[in-house]
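On to subunit A.
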Amino acid sequence: MEEIIISGFGGQGTLFAGQVLAYAAMDADFHVTWIPSYGPEMRGGKARCTVIISDQEIGSPLVRRPSAAIVMNIPSFETFEPMVKPGGVLVVNQSLVPHRSQREDIRALYVPATELATDMGNMRVANMVCLGALVQALGILPLEALEQALDRHLAERHRKWLSLNKEALRKGAEFA
Partner candidate 1 sequence: MAKELWEGNAAIAEAAIRAGLEAFFGYPITPQTEILEHLSHRLPELGRVFLQAESEIASINMVYGAACAGARVMTSSSSPGISLMQEGFSYIACSEVPAVIINVMRGGPGLGNVAPSQGDYFQAVKMAGHGDFHPIVLAPGNIQEAIDLTVLAFDLADKYRTLAMIAADGSLGQMMEPAEMPPLRPVRPPEERAAWALTGAKGRKPNIITSLYLVEEELEKVNLRLQAKLREIAANEVRWKEYSTEDADLLMVAFGTVGRVCQTVVREARAKGLKAGLLRPITLWPFPSARIAELAGRVRGILVVEMNAGQMLEDVRLAVEGRRPVHFYGRMGGIIPLPDEILPQLEELDAATRS
Partner candidate 2 sequence: MAVEMIADMELVFKYPESLTPRVTHYCPGCTHGVIHRLIAEVIDELGVRERTIGVAPVGCAVLAYDYFNMDFCEAAHGRAPAMATGIKRVSPDKVVFTYQGDGDLAAIGTSEIIHTANRGELITTIFVNNAIYGMTGGQMAPTTLPGQVTTSSPRGRDVETAGWPMKMAELIGMLSGAAYVTRQAVLDVPGIRRTKKAIKLAFQVQLAGLGFSMVEILSTCSTNWGVSPLEALDWAKQNMLPYYPLGDTKVVDEVRALMAKP
C-alpha cells in the first residue's frame, strides 16, 4: 500500500498529477482513492491531494503520515518533510525549494522540476517531472502505466501537451 501526498501552489498541477497516478493505478487493477484538499483560492493558494494505492479495499482515504510525498513549494516542504513515514520517499521541487531534508530515515530526491519543465517548453509540466521521479522511486507502477493513463484520460483541450507530459515523466524518472 502507498499513501501519497502531492502538495504545492494552486496552478502547479498537483491535483492533476494525483489523478494521473490514480488512473494508472486503477488501470493496473489496484484499489485507489484520490482526495483533494485546497484553499479557497483556485489559483495561488495551497493545493494538495492524497492518493492511496492498495491491493485491498481502502478504508480511510486520508492519512496523517504518507509513505511518499511530492512537495512543489516551500510551505509544502515544511509541512510534509517531517511527516513522511520512515522508509518513505520525498520528491522535492528543487527549483522552488532551496531546502535539504536532514532526515536519514527517508529517501529524498531533489529534482529541478520547474527549470526542467521550462527548458522543455512549458513550466506547467513540472508536476509530471516530479511524478515521474516519484513513481520510478516507488516502483509500484511502470512509467508506461502513467503514459497510458495520460493517453486515455488527458482532456481533449490538453491533448497538444500529451507528448510533452510524457517527456516530462521520463525526465523526472531519471532522478530516481
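Methods note: a residue touches a chain if its C-beta (ideal position, glycine included) is under 8 Å from a C-beta of that chain, and two chains touch if they have at least 3 such contacts; residues count from 1.
A quick word on the picks: all candidates are chains of the complex that A comes from, given by their letters.
Just so it is clear, the structure is predicted and the values come from calculations on it, not from any experiment.
Peer 1: Number, please: which of 1 or 2 touches subunit A in the complex?
Peer 2: Result for subunit A: touching candidate is 1.
Peer 1: Which residues of subunit A touch candidate 1 once you look at their complex with the stated criterion?
Peer 2: Going by the criterion above, the answer is residues 19, 22-23, 26, 31-36, 40, 57-65, 153.
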